[in-house]
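Have a look at the structure below before the remarks.
Here the complex is missing a single protein chain, while all its other protein chains stay put.
After this line comes chain A, so read on.
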């Protein structure tokens, strides 16, 4: 597979200024990230909030310019394009936002919202817009009559479907979903994930999923990149990576998922400030396996993992207590239907 989207050594720092505008440092939101997405592939970028994954997403789509590094989409260098040329390229790369209550313009009907990309990129003549919007709405599980309604008349899940229809309208090759289901109710999440999964495989879309939810990632991602404080610490095929995480941070994330067994290697404390990230391996302040080298030398991403100790850590299966959490089991049994109860 050839890469549809490639990023090299992306860096984005946001300056932090004091009250009178002097520069007081920088938030190292993204600090040297390289990755690629093949056509039709789904890549998940996971990490805690504040690790820079949303910034990375916006860099990948060229919505904000990187301080350093390059993004290539279909072989074309995005950072070199003129604003107009970059806008034209947006036809091929669309985005779905986290909060469907905020990402739809409250003063646009569903018809206008979904037709907007069609107009911007002159995809269908005006006369054909209604039919095209109707078919897009049907495709995302809404009905053509919904086109006349306003965003405020919909539930969160329905709005997210509208946002998905809008993202599909221009016939993109790549869609980036920035936490596309985390603002939704759990029951609705499953439906929207199912919808996304179907659309991705039907249309052969490349999809970048930004998420903190490994459960969601497991369901749709082919490949996973784990981010910590602006850097990728581990990357690999999703099944293998989730079954046998190698980086201590990935292990901690993985172990934190309910049903994933008891905490393998407890991680203490909070994410350090991205304004002055730790030296060496950024995870060393919280890593249970930390050694001297970790504090001074930045581990390169080699063979899918950025950890000095990757080869020496015990296998993941051995450290995870496979026994289900006893309290959880008891709790779940309370909610099980009682025999013949309706």
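Basically, a residue touches a chain if its C-beta (ideal position, glycine included) is under 8 Å from a C-beta of that chain, and two chains touch if they have at least 3 such contacts; residues count from 1.
Note that contacts and distances are computed from a predicted model.
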One chain of this complex is not shown here; going by its UniProt record, which of these names is it: "Adenosylcobinamide kinase", "Peptide/nickel transport system permease protein", "Deferrochelatase" or "Ion-translocating oxidoreductase complex subunit C"?
"Peptide/nickel transport system permease protein"
Residue touching the undisplayed chain, where the options are A:107, A:312 or A:330
A:107
Checked against the full complex, the residue among A:48, A:67 or A:99 that touches the missing chain is A:99
Filtering A:72, A:149 or A:212 for touch with the omitted chain leaves A:149
Which one touches the absent chain: A:16, A:88 or A:297?
A:88
Hey, which chain A residues sit against the chain that's not shown?
61, 63, 83-84, 87-88, 90-91, 94-95, 97-99, 102-109, 116-117, 120-121, 148-150, 152-153, 163, 166, 170
